[in-house]
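Shown here: the complex without one of its protein chains, the others still in place.
Presenting subunit A:
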Amino acid sequence: MSLFWVVVRQLAEIEAMAASKKVIPREEWERKLNNVKIRKEDMNKLVMNFLVTEGFVEAAEKFRKESGTEPDIDLATITDRMAVKKAVQSGNVEDAIEKVNDLNPEILDTNPQLFFHLQQQRLIELIRNGKVEEALEFAQEELAPRGEENQGFLEELERTVALLAFEDISNCPVGELLDISQRLKTASEVNAAILTSQSHEKDPKLPSLLKMLIWAQNQLGEKASYPRINDITTAALEDSA
């Protein structure tokens, strides 16, 4: 055997040692997967938690009937929460504030930042609708006093008022405030605050679990090579381990 091949073989061995990762063949891994105990009730709860937190009230109601899973929150409160969210999403901020206060006045009382953001959104809607005078009055009376209390609020307020300085808003550096994403941001902030006030987590558990899966696969990947799920939307185990 030529020296070349001896060296090649040695190198290959060294490489294998350096990797020194445990290799778990597919068959063994599948056996481990089959030994995992996942309870159907728990998966149902996970799905219900998603429907409830994301505000799918009718689907949650149906799911309760079809699967016998009890929601971890009073379904009636979802309807109210979604009404608030929708009001912000469609620009009816005043209406939203009223609805939040009907739900629980403490939410805004104990959450000055949220209240400011809602007022800011209201100002944005006034500007969007071309109600310049009303916007100015609102900014001076409602928002400026809050800006005095808090430096962060003041900066936000200045940024928002800057919208008035541009005739062509499409070309304005703070134009993003008029974007739909700003409404969605405010809406999801209210949504989270309402959930928190109902002692419910503000985010559903499922997305975190998906992240945890990716994390866990990476963590194990440092110590072992094994068949992964690379695409969580198909949940398929990769072919080669």
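Criterion: a residue touches a chain if its C-beta (ideal position, glycine included) is under 8 Å from a C-beta of that chain, and two chains touch if they have at least 3 such contacts; residues count from 1.
In the analysis below, contacts and distances are computed from a predicted model.
Novice: The complex lacks one chain in this depiction; which UniProt name from "Eukaryotic translation initiation factor 4E", "E2 ubiquitin-conjugating enzyme", "Ran-binding protein M homolog" or "Phospholipid/glycerol acyltransferase domain-containing protein" does that chain carry?
Specialist: Answer from the record: the omitted chain is "Ran-binding protein M homolog".
Novice: Per the definition of touch given earlier, which of A:Q113, A:N150, A:Q182 or A:Q217 contacts the omitted chain?
Specialist: Final answer for the missing-chain contact: A:Q217.
Novice: Go through subunit A and note every residue touching the omitted chain.
Specialist: Subunit A touches the chain not shown through residues 22, 24, 27, 29-43, 45-47, 49-51, 56, 58-59, 61-63, 65-68, 72, 86, 89-90, 180, 184, 199-201, 204-217, 219-220, 223-224, 226, 228-229, 232-235, 237.
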